[in-house]
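One chain of protein is taken out of this complex; the other chains stay put.
Here is subunit A:
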Amino acid sequence: MSLTEFDADRPPEKPRRRRGDGRRRRRRGLGEIGMGDGSREGAVVEDVEFERADEYGSYYGRPVVKAPPWKAPIAVYLFLGGVAGGSGLLAFGAQCTRRPLLRRNARLVALGTVGLGTVALIEDLGRPERFLNMMRTVKVTSPMSLGTWVVGGFASLSGVLGALEVDRMTGRKLPLGPLRPLLGAAEGPASLGQVVLAPLLASYTGALLGNTIVPTWEAGRGHLSYLFASSASLAAGGAAMVTTPVAEAGPARLLAAAGVAGDVVSMHRMKESMHPLEREPLETGTPGKLLTWAERLAVAGGIGALLGGRSRVVAAASGAALLTASALTRFGVLNAGLESVKDPRRVIEPQKARLAARRAAGITDDSITAGG
């Protein structure tokens, strides 16, 4: 029996005759419905509660837009890509300022993270075997397309530089043969290429998430690149602090501290610029918790890097805290976006507000709804 206000308009119904002893019939599985055993026709539908559409400011509270089917591997990729980009920059700086250990470690970290990140990226595709279809085209309107080329280029160059470092570490024992002189000659151009692509690898993911209609990411469009570049800086600094002796890790500590400052500031500015409904997913629930801890760890790691960075133990602990902070930031921002599409008010209210603002400003000709 369903009850709505409209039932008042219907003529009175005769009470239904109950079968047998009036006990409630058991719920039946789909297979039994209808003909069932064939002896009689059963009730096809169980009693259902109906909802009124106008109790919502939307269509039964159902989402208006859809979240991308991106899961944990994408957050892992965002994190690893950031570490790779930052490490690429550190490696180049170390090469220029003759810090061989920092250079070697940063190059190896860059290769490892970009490699794992690419695997995570492919893993999250619906048809991973078609990954290379990304290379069919270059599209400026698609941050994903440009990003794929950046990742691909960065990974290839990192491969060259990583092979070189491994060869050096093992005392030229890699079976490179005649390729060894070629590899040596490629070091200069490869590291130049890497340093060009590195900052883009770290920041393009802001455009990737920003160029969507997912309410929280859309609202953060203007800030996500700053946030992600900062997060990449502190993570790469942290990775170098973990892997490299303190004597050579000075620049990594400074970069990490700068990254923490940028991270905290850009996150707060991003939140301030948002409609309260768009901001809410960043501050509540699991994403809110992740982001709160990300900020705490980042600040702690930054202070540790600046004040205790000359102690190997403190440096490593701070580095680990920074890496964790960056990972939490990426998971938090990704999940906040995925969460934000679930409530249609987060789409409808900000859109109505911006439409009303344009109308108030006298722009009445760009609405999708027209009187005729």
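The rule is simple: contacts are C-beta pairs under 8 Å (C-beta built on N, C-alpha and C of every residue); 3 or more make two chains touch, one makes a residue touch a chain; residues count from 1.
In this section, contacts and distances are computed from a predicted model.
J.: Since a chain is absent, check the UniProt entry for it and pick the matching name: "Ferredoxin", "Zinc transport system ATP-binding protein", "4Fe-4S dicluster domain-containing protein" or "NepR family anti-sigma factor".
T.: For the chain missing from the view, the UniProt record says "4Fe-4S dicluster domain-containing protein".
J.: Tell me which residue among A:Asn105, A:Thr212, A:Thr243 or A:Thr324 touches the hidden chain in the full complex.
T.: Candidates A:Asn105, A:Thr212, A:Thr243 or A:Thr324; residue touching the omitted chain: A:Thr212.
J.: Identify the residue among A:Asn105, A:Thr118 or A:Thr148 that touches the chain left out of the display.
T.: A:Thr148
J.: Spell out the interface residues on subunit A facing the chain that's missing from view.
T.: These residues of subunit A touch the chain that is not shown: 4-6, 9, 30, 45-46, 48-54, 57-60, 62-70, 85-86, 89-90, 93, 96-97, 124-128, 130-131, 133-134, 136-137, 139-145, 148, 199-200, 202-204, 206-208, 210-214, 217-218, 221-226, 228-230, 232-233, 237, 247, 250-255, 258-259, 262, 344, 347-348, 351-352, 354-355, 359, 364-372.
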